[in-house]
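All protein chains but one are shown at their positions in the complex.
Here is chain A:
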Amino acid sequence: MRSLIPMDLLRRLTLLACAAATLAWGTAGAEERFITVASTTSTEQSGLFGHLLPRFTAKTGIAVRVVAVGTGQAIQIAERGDADVLFVHHTPSEEKFVADGFGVKRYPVMYNDFVIVGPKADPAAIRGGSDAVAAFAGIARAQAPFASRGDDSGTHKAELALWKAAAVDVKAASGQWYRETGSGMGPTLNTAAGLGAYALTDRGTWAAFKNRGELEVLLAGDPRLFNPYGIILVNPARHPHVKAADGQAFIDWVISPAGQQAIADYKVDGEPLFFPNYRP
């Protein structure tokens, strides 16, 4: 009977599948000592983590796995207990995260700033101004295209605060001159470059961004564009599997003189992108 051969084949396939599964499971690096950090695209894509993490790992032997998403999603991940440390940039959300019992304590780490980028032609004539709110009001008046993250990220929240201060109802303009991309900073900048639209971006992502097209920085330096980052250990009382000791070791290092110096030392094209600001 021929069926003997396929039976054998099926058995072998099953064995092979088990082996494959084991292989994939094995690559998870069960032996490796690591923590998971939920953070934002700005810190990852600007290259800051590529500069910082090897220094920390060399010192402590703890590898750091970064899941880089928007601040809103990063907080979600941490709230569900899927990360050990949260490293994001929207202070009110961070304070709420701690107040709600998801985090232990927020430490200020560093800041950078947001900049308003837009097409060289600058139809809303905001170039060189120093008032971000006035610039936003000008963009709305000119009905010039604006590409928004629209994704509940830290940058998106900062942008919404500016529209509110400018008394512009962007909800009403959504789909017209106001375009919500619902995606990360990079894709939003790609969209802005394609549309010749204005956008609010953190300086780190902008510095590392290559597909600029006609876009350039038109306004920077308004104190309201200040963008502080905080770091928080996920509360082990709520999620017992959290690697509290190793996570805290990472936080302690980032706010230590050595960590703060490493942040200050990180430069793109000779310009520092992040400014350490931990105060005990």
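Heads up, the rule we're going with is that contacts are C-beta pairs under 8 Å (C-beta built on N, C-alpha and C of every residue); 3 or more make two chains touch, one makes a residue touch a chain; residues count from 1.
FYI, contacts and distances are computed from a predicted model.
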item: Listed names "Sulfurtransferase complex subunit TusB", "Tungstate transport system permease protein", "Tryptophan synthase beta chain" or "Chaperone protein DnaK", with the criterion being the UniProt name of the chain not displayed; value: "Tungstate transport system permease protein"
item: Hidden partner chain, touching residue among A:Thr43, A:Asn190 or A:Asn227; value: A:Asn190
item: Hidden-chain contact residue, picked from the options A:Phe87, A:Tyr178 or A:Phe209; value: A:Phe209
item: Chain not shown: contacting residue from A:Leu48, A:Val66, A:Leu219 or A:Leu233; value: A:Val66
item: Hidden partner chain, residues of chain A it touches; value: 2-3, 5-7, 9-10, 13-14, 16-17, 20-21, 23-25, 27-29, 36, 41, 45, 65-68, 79-82, 183-187, 189-190, 193, 208-212, 239, 241
